[in-house]
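Let's turn to chain A:
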Amino acid sequence: MNRKLIFFLVSIAYLILISYGLYSVYTVEATLRVKEPPKIKPENKIAIARTEIFGKLERPQVIFNHGKHEEAFKKEGCNTCHPEKDGQILFDFPKTVKKKGKTAVMNAYHDQCIDCHKKSSSENKKTGPVNCGDCHKEKEKAIQVKYPVFEFDFYVHDKHVKKLKEKIGKDDCGLCHHSYDINEEDETLALVYEKGTEESCYYCHEFGKKRGPELTAITTVAAKKGLDIRSASHQQCLNCHLKYKEEYLKKGEKEACPTECSKCHTGKYRTVAELEKIVRPDRDQKDKPFIDIENSKMKGVTFDHKSHEANSKTCRSCHHETLNACDTCHSLTGKPEGNGINVANAYHHVFSEHSCAGCHNKKKEEKKCAGCHHFIPAMDVETMNPKKETCTACHSGKKDQIAMPKPLSTAGLNKDKVKKEVEIKVLEKEFEPSKFPHLDIIDKLVKVSNDSKMATYFHGNLQTLCEGCHHRSIAQAEAQKDTPPNCKNCHMTAYDGQNLNRTRLLSAYHRQCMGCHDKMGIEKGSSVRFKEGDRCGTCHKKKVGGPTEITHIKNQNVAKQNKNNILNVWRPK
Partner candidate 1 sequence: MAGEKLETVEIVKEKDESPNIKNLGDFWNFLKKELIPRGNIGTPFNVISLPIMLLGYVFIVLRLAYGLGKPVTNLNQEYPWGLWIGFDVVTGVAFAGGAYVLCFIVYVLRAEKYHPIIRATVLNGFLAYLFYAGAIVLDIGRWWNIYNPMVGNNFGVNAVMFLVAWHFFLYMIAALIEFSPTIAEWLGMKRLRKILGAMTLGAVIFGITLSTLHQSGLGALMMMAKSKIHPLWFTEFIPILYFVSSIFAGLSLVIFEGSISHKVFGPQIDEEHHKSYDDIVIGLARICAVAMFGYFFLKAILLVHEHALPYLNSTMGFWYLFEVIGFVLVPCFMFVSGAQQKNLSTIKFAAILTMLGIILNRLNYTFIAYNWFVPLSEKYWPAPMELIITASIILTEIWAFRWMVNRMPVLRKPPAWAIEKH
Partner candidate 2 sequence: MEELFTYYDMFATKGVEYLIIIVFLIVILAFWKFVNMKPF
């Protein structure tokens, strides 16, 4: 009897479990892909995890509101929390760590935070939490606080120069810029400043990817002092800012000498265009240096340094962190300082941000250039026998003079040879012939080319633009022929049985046209257009017997053809 009851209850329990289990299993959502941890706007908050010390955390990280504390300790000053060393506040935390090791650091953190909180609460002031859970919040576990890197661009640089000048009456770059004399015995005297040798902070304060014996020596010292780019720049900037903040506040310039995180780390960066007007820092560099590597095969290049300054955001974007001339580190054979890259590659490497060719290729990816250029394979020194003009464009060998070709114009075009409008009839079975505004496009391209100094310089003559579409067509040869350089001259309508990879006419058109439209961001007639569902219509005007009708007809045919084949008969659902 009793046992019967038990069985009954057990079976009920099982029934419930089964039904509930089935329900939940059926409604389970796939967990195949992991989702991004949520990012929050870093409003002067800091995520304290220090995984480089603690490794895997036992408790969730702490989202620390730095802004609040800054507000609270206005009077006391930063050194209440941050350690101070010979008048310079080092912006790291905790103030004092007794000895090495995880636990020591952890305790230091807890002591410094909690003690202070306790203290101020005993003085019954409004203060922060003292219990674990109030700082280590489970729900903030996955949150990422990322501060965008601050870019000390020319605008900011220029501003600092001016301000400091009016402060001290003369411009003293030594306030920020310094170099480290590795041979100096006395540590305190090792930091020296010498005009004209300014470098980027990254030169010494960014570790890891540095080359050359001397520099590595310097960086090791910097590393020993824990002056990576982050702490170095904070120390450098903030100390100075703190020094002058007060008096600017008196003057009523609230924005001057910012000390809050979000003031500098805005995530907003000035574009080249915005920076164009700013005067670049003068490190007595030449305007048009003549680059001529001794006993190199190529003629020298007169390099328009000035215009390139105007077209780049930082010096670093060409010179790496050091502001030396290229050939100091890149010799004909390559040296360790230059990462073993020889001078030819240093200038011509296609995929580097620092080389000429690389940077120019980046430029070619810009909307207005990419239309033509994404079809043209990138060229570097490894390209077999490039045209003579291609090299001489830069390697003129003429010292101190750059022959700027005059802007292109369509004036000289033979109007009856160069059609105003071309009709393409390849698909005329399905569509009306599509009209191709040949001349307008040329004009457009000419305009684009003329707008950019670089384009004007390298395109040279109108023929270059034609080659954007009429690739592989040689001007002289075309001149003699009386037929225009049609696509169908090379691209056959059918597949080439021998070489299936050869582009046939149909795809040649579509890829050329649509590719260009895509790259130049011309919505009309680009494959982006397919989103809106307005597809062939943009280029091919519909005609009777077009796709829709054809679909209909074909459908009937299939149905008919299937009728007499029982096994293949298809029945619509």
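Just so we're on the same page, a residue touches a chain if its C-beta (ideal position, glycine included) is under 8 Å from a C-beta of that chain, and two chains touch if they have at least 3 such contacts; residues count from 1.
Criterion applied: all candidates are chains of the complex that A comes from, given by their letters.
Computed from a predicted model, the values in this text were never measured in an experiment.
Engineer: Only one of these touches chain A in the complex, so go through 1 or 2 and give me its number.
Structural biologist: 1
Engineer: Which chain A residues qualify as touching candidate 1 in the complex?
Structural biologist: Counting only chain A, the residues touching candidate 1 are 3-4, 7, 10-11, 14, 17-18, 21-22, 24-32.
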